[in-house]
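Here the complex is missing a single protein chain, while all its other protein chains stay put.
First chain written, first letter: the chains are A, B and C, and each begins at residue 1.
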Amino acid sequence: MIALGQQIENKFLTAVNRKSGSNILECYQCGKCVSTCPVSDFMDFPPREIMQMVKLGMKEETYMANSMWFCLTCAACSGRCPREIDIPRVMEAIRHLAIEENVNSDNPKVKQIRIFHEIFLDMIKHYGRNYELRMMAEFNIRTRNLFKDMHLAPKALLKGKIPLGHEKVKSAKAIQRMFRMAEKLEKTK
Amino acid sequence: MARVGVFVCFCGANIGDFVDVPAVVEEAKKIKEVKYAIDYKYVCSDPGQQMIRDAIVQQRLTSVVVAACSPRMHEKTFRKALSDAGMNPYLLEVANIREHSSWVHQKNKKAATGKSSDLIRMAVAKSIANEQLHEISVPVTKRALVIGGGIAGIQAALDIADARIPVVLVEKSPSIGGKMAQLDETFPTLDCSQCILTPKMVDVASHPFIELLPYSEVIELDGYVGNYKAKIKRKASYVNFDTCTGCGACWLKCPVKVPNEFNMGIDKRKAIYSPFPQAVPNKPVIDAEHCTMLIKGKCGICAKVCEKGSIDYTMQDEIVEREIGAVVVATGYDLWDPKPYEEYGVGRFKDIINSLEFERMVSANGPTGGVPVRPSDGKVPKNVVFIQCVGSRDEAKGIEYCSKICCMYTAKHTLLLHHKVQDSHAYVFYMDIRAAGKGYEEFVKRAQVETGATYLRGRASKIYKKGDKLMVQGEDAQIGQVVEVEADLVVLATAIYPYKDNPDLARLLGISYDKYGFLSEAHPKLRPVETAKAGIFLAGCTQAPKDIPDSVAQASATAAKVCGLFAGDTMKKDPMIAHVNNEFCTGCQNCVNVCPYQAIVTEEIPLGYGFKELRTVAKINEGVCQGCGSCVAICRSMAIDLAGFTDMQIINEIVAI
Amino acid sequence: MTKLTYFPGCSAHGTSEEFDSTLKLVMKSLDVEMEELPDWNCCGATSAHVMTENFALALPLRNLVLAERLPNKTMGIACASCYSRMKSTKVEMDSHPELAKKINSTIVEEGEYHGDVDVKSMLQFFYEDIGTDAIAEKVTYPLKGLKIACYYGCLLTRPKNVTQFDSPEYPMSMDRIMEALGATPTAFDFKTECCGASFSISDTEIVLSLSGTILEMAKESGAHAIVVACPLCQSNLDMRQPDIEKRAGKKYEIPILYITQLMALAFGYPMKDLMPAKHIIPIEPALAHIGEEIETPEEKKKPKKAVTAESEVE
Partner (left out) sequence: METEVIEKIVSIEKPHLEAPPDWQPVIMGILCNWCSYAGSDLTGTSRIQYPPNIRIIRIPCSSRVDPWFIIKSLQTTADGVLVSGCHPGDCHYISGNYYARRRFLVTKKLLNFVGYHEDRVQFSWVSAAEGQKFANVVAKVTEDIKKLGPLRLYKKENS
């Protein structure tokens, strides 16, 4: 049971609206996003339900959902939404709010996805470019799943799909500085 | 010298408790022009009014000021008192010392008293500049023009004509009947549309007070309420209606086949055609765009087979003029084109049809003999998916509004499908079921129970082809699961969209329309039948989406409005309208541009002083002017003034305090 | 000679070498001079915008600023993900000048952003700047007989307000280019469904499920091969196809080709330039269909005897 009527002001809704640039109150629950979304079956709350949860101010439950981590940003939903809500940006807004407020879901899939993104981000921070083999390897190490996708590796390497060499942006320092500055901006606002 | 009488009302305690009324009277007496001032408990009561009447006669008053409630309340009452005493009623002014003083300054009697005195001073000053005004009478041509021969136009024409008022009914297509003639059965009673409509169509054709002009369009409307002049183009039909018997020999023999508009293009008609068997008038016309005789001069078969010799390939469009007093616009609707729904594969998949196409298919006199079929292979469908709100309630791809009738006709379609194809199953994607109307909710329940149709709450998101089936994806929000329906046929409940030529027609008539093209009513709640232009009324879907009962009700309402307008030989009008002083008018025509009613035209008058030349001045049509005063304020040479609110009156008020 | 700034993206130098090399061949034939953006950096897809706000905008912005140093007015982007990040950043910056200023402050050394370089996907560049007629002119080896399912993926035409190119639901630009090459595009209803690329590593289950549907429907449409314009789509559909087949319990064996590979082939380059060895699913069996006769649908055979387009005379 969800207890309502205890708070008049829905600060969560306001925060999500401001960050996403859409007005979630416009959602009339038609469900077009749900059947459009290629990964709604994998989400514990599909987009339509997330919208209603935000409307009801269910902050904690929303943060613990895996939906915004599974969103592919493929924009199929927003292209079909009759109320023109930018659903991927709403998902992004919720994700960023959860990161800002340091809420970590204990869903193993979400953990995996976060690890992937963290590795990716680290890679860009250090080299300015992405290097797929190394990323795969590091991901497998950090998720303790050493042999995942290993059956693909010999074939891919043999066919020269994944080069062993490594590229780096000449001014990798510039990227590192950029990251620090961006982080500072995030904190100051 | 002005002699003003001031009557201050206590309004029981309403004014008396918060304003020192006797003091106000004393103040009023100090005004030079005030010859008589008195207070009374209720000036609006009979004795109060008698007091005014007596004073007017005894004191030889030239104007009267009543200090009481708002003029929006009792101005008419007091005006009548004045005219009863033989005084021009427009010599009255009301000082609003109740709503504007006693009620809003209840804690400050001194200030309220002072303010009341000021308001009386202003009213007195204004009344000195008041002029005698007389109600305007405008002659009326007692004939109505009805544009559009659908059910709304038919109903309006019949109701007006039954009041023995002549009606000109203009219909652009060869037959009246409109969209309703295309329907099979109608909700919520499932009575056959043709059976209830065709008797009315025949009544129109035979009514002594109705002049039916089919295959015609209104191309010009001049004049103003009660005195319009309409130009109507009678498109060349190439058939002499007077001699044609409607035998049908011509269209049986005509070799040219054209997609049949009446059947939504599902089958073909001929180049000479009557749209449907029950058409009124049941006379064919030649479609000039497709007739080989008219395009290339070859063929002429219809003329050869016509025993009456009614075919005339040389016929030209003809313009006729009619003098009329009022117009009823009933141009109806078009179906919204669902092309933007690319996710449904509209245009790519043949087996997606719209609801009117479905309606034609299930009609007993339809192109498929009353059985729905798949356009791709002609097979009878078993699984039919109905998608509601296609275009409606979708500001991204369609329109914001609800089309109002789709929930109901989709429920009806599930029933019709069930009746025509026993072993079929209907799936309905809906968002909400809006069944507000007499017997409507009951009807939806009946459809759901009788047919066992599967209602899925959600907007369908995608249709794709798998083999010869259409796969329809959507969420059923009731169970929170994505569903996929294997369909033989998909029927889109496309939105109601205003008739495409509405904006052109609106400009021609001088009325306004909304962003979609629906014609605008004068007030959304209290004047839903009138337009802002006096004497032009709206009926049916031309104003907003409506079902048949609503369209018929509004049509009858327009008839009542027209009859009311034509009740006397002349129309009475408020005299508070603008007037031009030709002496000052420079002919700049700024006023012509600002007038929201196109009430101002220009005229040429002699220059005067013995010169022969002419000069242009503004001329206000007093039948049309509503008295807003826009032109007065824009006039640079102060040539225009507004009776009842003249510059002099208002300036007098301003300087009076 | 048309000039173009080229943004290859990380995978062009990795998994999608055949895209990169055939792209260069095609551009040469089309008389386009490509200049690789010097010192470009990763656009951040798909992780930067998941985890950060400003950094996710700063990464593409740096590339946009660098591109403004070159004289070319257009930057062509090979990878759909890079294109999407870049174009949406550009749209965001152009519509919010204050935000642009703020983000610009993180890359002071690179310079100021003006927004005068246009960003296009290679598909968009071929379709809008080169045109199907010019492409058809260069064809020396028409791909007649080859039935192709054109797969656009999610990011080339979506979201509409960002890409401002073709239809977000049923685009036809790649189909038109294929027709120009002589190939026959099939009616493929899943051309814009997502393949799940961003979970390529982190959640393969999703990828297998999404990419599986796409392969299934492409096969259903009767295509010999799928053509793509994005390295992520290619690697998902190609490299993971054996896994998908295992999961579905049936064989698809449908090769995934880059649009540039087919263009190169049609422009007369030899088979070896397509780097067939790079493909997990062999491409040769599909390309063997070239030269076959395709039966025309019946409607097209009917002679016209109508007076106007829509009416007919008996």
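Throughout what follows, a contact is a pair of C-beta atoms (placed from the backbone, for glycine too) under 8 Å apart; a residue touches a chain by one contact, two chains touch by 3 or more.
The shown structure was predicted, so the numbers you read here are calculated from the model rather than taken from an experiment.
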Omitted chain - touching chains that are shown: B
Option from B:Lys35, B:His74, B:Arg98 or B:Lys270 whose C-beta touches the chain left out: B:Arg98
Touch with the omitted chain, as defined above, among B:Leu82, B:Leu119, B:Leu221 or B:Met431: B:Leu119
Touching residues on subunit B - with respect to the absent chain: 70-72, 96, 98-101, 103-108, 111-112, 114-115, 118-119, 122, 512, 532, 576, 594, 596-597, 626-630, 632-634, 642, 645, 647, 650-651, 653-657
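Criterion: only the chains that are shown with their structure count from here on.
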Contact graph of the chains (line, ring, star, complete, other): complete
Subunit A and subunit B: spacing of chain centres that average the CA atoms, whole Å: 52
Centre-to-centre distance between subunit C and subunit A (centres being mean Cα positions), rounded to whole Å: 24
Numbers and ranges of subunit B residues touching at least 2 other chains: 343, 462
Residue numbers on subunit C that touch subunit A, as the complex places them: 10-11, 13-15, 17, 39-42, 44, 46-55, 58-59, 62, 102-103, 105-107, 109-110, 154-155, 158-160, 168-169, 192-194, 196-199, 201-206, 210, 235, 239-240, 277-280
Sites on subunit B touched by subunit C in the complex: 255-259, 268, 271, 289-290, 292, 295, 342-343, 345, 348, 462, 464-467
Subunit C - residues contacting subunit B, complex: 167-170, 187, 189-190, 217, 220, 307-308, 310-314
